[in-house]
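Moving on to chain A:
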Amino acid sequence: MVPGQGPGPVMGCSQLGSDKMKTWNKVASAGAGLLLGTALAGPALAQTVITLDTPEVPGSLDPSKISDAGDYALAVNLYDALMTVLPGGALAPELAESWEVNEDATEATFFIREDATFTDGSPVEASDVVYSYDRLMRLNQGPSNLFAGVVESVEAVDAKTVRFTLSKTFAPFLATVPSIFIINEEVATANDAGDDAQEWLATNPAGAGAYLLKDGPSGSGIVIERDEDYYGGWNESPIDEVRWIVAPDDSTVRSLAASGELTMVSAFRAPETYDALMEMGRFTQEDTSTATAYLLKLNTQLAPTDDVHIRRAIAYATDYDTIREVIYPGEELTGPLPPAFADFIPEGLPAPEFDMEKAAEEVAQSSYAGAPIPITLGYVAGTQFEEEISLLLQSNLEQLGFEVTQQADPWARVVEIAGAVETTPNVNQVFFGPTYPSPDSMFFSQYHSDSAGSWTSMEWLEDPEIDALIDEARSSGDPEVQAAAYGELQERIVDMQADVFLLTLTFQLVMDECLTGYEFVPMQSVPSDFTRYEWLCD
Partner candidate 1 sequence: MTLLSVRDLSVSFTTYGRTTQVLHDVSLDVPACSQIALVGESGSGKSVTMKAIMGLLSTPPARINSGQIFYDGEDLLTMPPARRMALRGTAMSMVFQDPMSSLNPVFTIGDQLGTILKYADRRLGRQRGRAGRRARVAEVLAQVRMREPERVAGSYPMQLSGGMRQRVLIAMALLSEPTLLIADEPGTALDVTTQAQILKLLKDLVEAKDLALLMITHNLGVVRETSSYVYVMHKGRVVEEAPTERLFAAPAEQYTRDLIAAVPRLTGPALTAATGEAARQGGGAP
Partner candidate 2 sequence: MATRSLREEPAAGAAPDAEPPVTTLPEAEPERLSAAYQSWYRFSRNPTAVIGAAIVVICILAAVLAPLITPYPSHVGAVVDFRARHLPPSWEHWMGTDNVGRDILTRVVYGMRISLLLAFVVLGVAVPVGTLLGLAAGYFGGWVEVVIMRLTDIALAIPGLVLLMAVATVFSPNLLTTMLALAALWWTWHARLIYAITRQLRSQEFVEAAETLGASTFHILFREILPNCVSALAVKTSLDCGFVILTGAALSFLGLGAQPPMPDLGTMVAGGTNYLPDYWWGSVMPGCAVLVIALGFNLLGDGLRDLFDVQEIR
């Protein structure tokens, strides 16, 4: 029987139809590719594809090397961890269906889901967790610093049970567990060329994540596609494919959006860019408050910012409104903790104010009064808004008798000059958000002596009382003790004006009207886990 002639089976007809359709589609897309340049992806039947821009593709897909939000955004889709973080900061099960913590919080035991599988179909077992953790610590990169000196050992109790033993009580420990992505030990060791499979894992994922690598990574982008067999299951209208296109400049982002290639735009672009995108009509903008603070870190050990009056003068000479309204969108920030940690912020912390007269009074009270005061303003080279803020501050400080030197450095150099008091500029523009959902992440990295010499702690506080308060909160399982310590910490830091609290970062998330599911997660601060998104249009 010849299909298409006479009343054949319904199945056959529709197949024929779709076959024809496919062939036609191929021809059309080939022709269009040559002439018009429509996307080449082929038939794409009812595929939901999301395209977003990124300033760069991570150098390595290795989850043990995650050092910034961009790395994390990719890894969280390719790999799963024992636990995950929900919007609002609550911890939720992922590979582990449940966990137990012993009384003095020195042991945590995780029970892995029976049905949890890696993308190659093999089951996720306790040995994989042990391997992943040990490898993380061996490489000593990425999130390993969260565990050094805290975790004593990780052992497999049985195939599906794994126990973390801590060397001391460490209250925020559970919040750090979502940072350990679980690697498929079997695959990794099979590809280990004596380098802990670093070479192989740099370009090949071996995880239990919801997405598979489809294309890349290359200097122009990376593509991941949905794993239909993902053990965690899928929502009704999932995202089938996610493409990151490298767009180094804002102008590239805009031209990509103008030619209809973007469904979602990355954060941290210039406000002008978001305005222009919104004018294109097919995007929605969602402004979300984040847990990221934008600070001027003042070097408290270097003249003239070693004088609290000078530090206060700088705080008064900062034009917060102009910065928030014109230069960089954000909300008020009153102290070290952003509003996302509202539960821990004590009442009555004064809001910073812009008052040149008070600034002049503070200068007059300082030991540097009466002569021109040399001061260095550091920021990251090439970031336009940081330059604008630095210029704004310079013009105000010059009115107060400061002699300003601007010091723009590439990020790698900022990291380096943060290593010594003498090389750290007086004023440093830094964004800092929690790397795990706990206030401890904000305090320990920025103000504890153990963190000295890092870009996160360019204040050079090295204050024993501050250290004691942080340690107290860490080693106590009691939320009230913690809250009290955090409260006092904030009051002290605000009073000594270790930082100028510019603003709380607002995410200007611009995405296609059809895309939904974004909610802010206080970890690595990028909207990234695409299992949580849905596509609402056809």
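For this structure, a couple of remarks:
One rule holds for everything that comes next: contacts are C-beta pairs under 8 Å (C-beta built on N, C-alpha and C of every residue); 3 or more make two chains touch, one makes a residue touch a chain; residues count from 1.
The candidate set was assembled so that all candidates are chains of the complex that A comes from, given by their letters.
Quick caveat: nothing in here was measured; it's all calculated off a predicted structure.
For chain A, the touching candidate in this complex is 2, chosen from 1 or 2. Only residues 249-251, 254, 270, 272-273, 276, 322, 326-327, 381-382, 384, 387-388, 390-392, 394-395, 398, 404-410, 412-413 of chain A touch candidate 2 when the two sit together in their complex.
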